[in-house]
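With one protein chain held back, the other chains of the complex are shown just where they sit.
A and B label the chains in the order they appear, each numbered from 1.
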Amino acid sequence: MEIAYVAVIILFCLGIYTIITKKNLIKIVFGVTIVESSLILLLMLVGYKPDGTAPILDKEYEIVVDPIPQALALTTVVIGGSVTAVMLVMVIKIHRRYRTLNIDEIRKLRG
Amino acid sequence: MINIVFYLLLLFLIITAFFMVFTKDLSNSVITLPLFGAILVIIFVILQAPGVALAGAIMTAGLTTAFFVITINKTEY
């Protein structure tokens, strides 16, 4: 399971790279979504134990995975969706005012 | 056996993320987003987290894609 941490690092850095280099505003929101997904994957990996069962204890159990990161991640998913909606409404507002989504031209228009 | 499936899914996850970022057409990357979410859901099920998998299946693969589609519909005309 150690290689999975490398995957988390690649996804996180890909999201950061998208945020700092891409010109389109919608692509930047895609980058934020990728960063969120990688952090949720990191929480799941921290809570995982080998040969563990899911934290629903209706039968006999020996090893149970950690329930606290799952409780954190469950709210993070829903909150992340609503925050993404707020960002997209901001994008629509900017497009209605400046008639463009290119971030360089928006900076130029501000003077 | 489950380890091989897990590593293959991680590889697919990274490939879809790179395709989503580096493709030129914006509608291509929007259509790749539910694929990314679905692969993430299977990884959560393998990591023994059924509640998070349910939430991810509905939010990341469903509603967020609808938000992006509406935004592109309203900004490109």
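Everything that follows uses one rule, which is that a residue touches a chain if its C-beta (ideal position, glycine included) is under 8 Å from a C-beta of that chain, and two chains touch if they have at least 3 such contacts.
We adopt the following convention: contacts and distances are computed from a predicted model.
> According to its UniProt record, what is the protein name of the omitted chain, chosen from "Phosphate transport system permease protein PstA", "Sarcosine oxidase gamma subunit", "MnhB domain-containing protein" or "ABC transporter ATP-binding protein"?
Matching "Phosphate transport system permease protein PstA", "Sarcosine oxidase gamma subunit", "MnhB domain-containing protein" or "ABC transporter ATP-binding protein" to the record, the invisible chain is "MnhB domain-containing protein".
> Suppose we count only contacts with the excluded chain; which residues of chain A make the list?
The list for chain A reads 2, 5-6, 8-10, 12-13, 16-17, 20-21, 46, 49, 54-58, 64, 66-68, 70-71, 74-75, 77-79, 81-83, 85-86, 88-89, 92-93, 96.
> Extract the touching residues of chain B with respect to the undisplayed chain.
Residues 50-51, 53-55, 58-59, 62-63, 66-67, 70-71, 73-74 of chain B touch the chain absent from view.
Convention: only the chains that are shown with their structure count from here on.
> Take the average of all CA coordinates in chain A, do the same for chain B, and state the distance between these two points in whole angstrom.
Centre separation, chain A to chain B: 11 Å.
> Report the residues of chain A in contact with chain B in the complex, numbered from low to high.
Counting only chain A, the residues touching chain B are 3-4, 7, 10-11, 14, 17-18, 22, 24, 26-27, 29-31, 33-34, 37, 40-41, 44-45, 47-48, 52-56, 65, 70, 73-74, 77-78, 80-81, 84-85, 88, 91-92, 95, 101.
> Applying the document's contact rule, which stretches of chain B touch chain A when the two form their complex?
Touch list, chain B to chain A: 6-7, 10, 13-14, 17-18, 20-21, 26, 29, 33, 36-37, 40, 43-44, 47-52, 55-56, 59-60, 63-64, 67-68, 70-72, 74-75.
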